[in-house]
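For this depiction, one protein chain was excluded, whereas all remaining protein chains were kept in their positions.
Chain naming follows the written order as A and B, and within any one chain the residues start at number 1.
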Amino acid sequence: MHNDYIARGVKRCSTTRFLLWITPWALLLVFGLYSAGLCLVRGLNQTNMDNRFAFGLWIFLDLTVIALGAGAFFTGFLLYILKIADLRAVINSAVVIGLVCYSGAVAVLMVDVGQPLRAWFTFWYPNVHSMLTEVTFCITCYLTVLMIEYLPIVLKNRKLRQVPGFLVFEFELHKLVYVLAGVGTFLSFFHQGSLGGLYGVLRGRPFAFREGLAVWPSTFFLFILSAAAAGPSFILLTTWMVEKISRKSLVRPEVLRLLGRISGLLLSVYVLAKTVDTLVWINRTSPGSGFPAAQYYSWRPFGTWILFAEIVVFGLAPALILLAPKLRARRGWLISAAAMACFGVALNRYVQTVQTLALPTLPFDKFLSYTPSWQETGTFLAVVAYGVLVYSFSFRYFRLFPEERELRAPVHQPEEELELVGRY
Amino acid sequence: MFPWNYGFHWSAASYIFLGAFYTVLVIVVSTVATASIRSRRALRSDLADRIRWESNFHDLPEHDRACRHVLTGEFKSRECPHAFDCRECETHPKLLARHPLPPVEEHEEDLFGMSFPLDRFYHRGHTWARLEPDGSMTVGLDDLGRRLLGTPDSVELPAPGAHLHVNGTAFRFRKRDADVRVLSPVEGRVIETGGPERGWYLRVQPEPLDVRHLLRGAEVRPWLMREMERLQLALSQEGAPTLADGGVPLADISAAYPDADWDEVCGEMFLEA
Partner (left out) sequence: MNAKRYGMSIDIDRCNGCGACMVACAVENNIPPAHAGIDERKGLTWIRVYKVDNGEDYPGRRSAFVPMLCQHCGEHTPCAGVCPQQAVDIDPRTGIVGQMPERCLGCRYCMAACPYHARYFNWFDPAWPAGMEQTLNPDVAPRMRGVVEKCNFCHGRWHAAKERAAAAGTDEIRPGDYVPACVEACPTGALRFGDLNDPASDVSQDAKRPESFRLLEKIGTDPKIYYRSRKDWVHEIANAPRPGAARKEADHA
């Protein structure tokens, strides 16, 4: 009986309907794996990347997905270290999202590098001064931590927890979850930052180059802030989407509003920091490299509108909306602001990866453009499909939303029993 | 990665970087190792049942974890810190000394037509335990439990000689889509098994004999009132009329609620998350 595997007290659709939902995503995954397979077997000439556009869609995707998956570590930090108990409602979902985002990013990276079998070289001969080494180490460790954090969610499955070994192991592991949350926060702080540092240290790309603190350029800290802001927003967004698709109430509205508020707070700090950083860059850093900032925006289509969009339209605006309690209380405003915040962070990652490479550096260079090939797009879609499949599977068989049970709306309100209640 | 690798340089950056990496690695590995070792120890010491209950208890909604002294009015609200195992509680004997239970004259409580004889102890998971003259204890389902069970589709009893723990699994049953374990009120060895037809389920040799955690006497009525409230809440989720209009619960409650999620209702009442 399917009941044996599905948690008590929650309703899930029939197996047939579930398979119907899964099938298109599975097909997309197959297509995506084929695309990735082509790139692995025939080489990266299957992509539209070239010597000028060394990084393309995949790197942009990796950075965005890791920023959005930051909700996993941040929610863990807020719940297990700062003890904000309300977030218990979404932590399991956040862990699954984080796992999906990070494992997807690592999988795409394995296709993106020219020699995936040499991936261990970074560990064996690390260049401790390179930001990419830092990213590699931290992301690998963090993915391990996420897999360990996912394990209790799996082991609490109704059927699996019958096995005494699984039950006991899950129980003992959960007692130590705060250690994992702490390690996760430490690792995430560094790899989110290093992803920003990747571009901030590029002396040869004055568009991306920033001054900073010791070895860390300002983009290190900006990326951490923007990831911490995007994470809760993305959890908000996905929770809302899952509620819509499953037609169930999964969390109390206060939890969503809390996520919005956290996101809004961090987003405001980020926008402030980013504004200061941009002003310093325009007035000092970039001219110091011999590149007045205005000239970056004279290459169409990257006009100043993109800077304005990134900081004001998709940065300041959602921050203000999320900070306003009256607007936060309205579901439409809350979700739109969260979506805008996520989009703003994606835009920032796009600017850092694609715009940096599109802009010429040599005086006699051309501005070049790049469109991903279908193989690249296919691989990207494989990650999306993989994410949906893992999440769907987890949602069906594991308890991702502990409040779901309590939120099952009673059809009749038991009124008369108030007389029975007496002193209770 | 290691000093003997080609290209390794001893520098401040290497110390910090590799130091941090190895520290993180050690922490993560030792966390998993600690959990594994503790698990093995727990399994070897036969603590699986106790852990299962603690895990279950942790997953119950807050209002279902109320201390027994909330039932009798000594607290407005208090969450049981010992997963309903009052044997370990320091507050319980103190409260008993300060507010001893008043004696009850009746032999049994009659609530909504259900009978709860007071010659026995009750467990919050709707089992009762009665001390027999020969020192053994009989374990059965209370009247509400029986009516929730109705005529079960199957009952899985432990074998004679099996060891039971307090708040461990006494037996399991299936009814419609429900698949529930029933909590054991006593600790000991199973001597004999009964069944729904015999009015009792297990005869147990208690090891040791300790009933401090079980409800008795004047506690039973307030507890049952609250349980009926909980049952109504659980049933009302299914869109069925409530019991509060004075109806008497049937011998098989599930027959009156054919659309109800019986798994959910039983899980709620038998305290299985």
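Keep this in mind: contacts are C-beta pairs under 8 Å (C-beta built on N, C-alpha and C of every residue); 3 or more make two chains touch, one makes a residue touch a chain.
Predicted model only: the values in this text are computed from it and were never measured.
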What are the shown chains that the left-out chain touches?
-> A
Identify the residue among A:N283, A:S298 or A:T371 that touches the chain left out of the display.
-> A:S298
If the hidden chain were put back, which of A:G9, A:G69, A:P126 or A:P402 would touch it?
-> A:P126
It is residues of chain A that touch the chain not shown, namely 43-45, 49-55, 112-115, 118-119, 121-122, 125-127, 129-133, 136, 198, 201-206, 288-292, 295, 298, 356-357, 359-368
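In this section, only the chains that are shown with their structure count from here on.
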Between chain A and chain B, centroid-to-centroid distance (C-alpha), Å = 39
Going by the contact rule at the top, pick out the chain B residues touching chain A in the complex.
-> 1, 5-7, 11, 13-14, 16-18, 21, 24-25, 27-28, 31-32, 34-36, 38-39, 42-43, 47-48, 51-52, 54-55, 59, 61, 70, 73, 177, 179, 225-226, 228-229, 232-233, 236-242, 244-245, 261, 263-264, 267-268, 272-273
Note: in the complex, chain A contacts chain B through residues 1, 3-4, 8-9, 11, 123-126, 128-129, 133-134, 137, 141, 144-145, 148, 161, 164-165, 167-173, 175-176, 179-180, 183, 186-187, 402, 405-406, 408, 410-417, 420-424
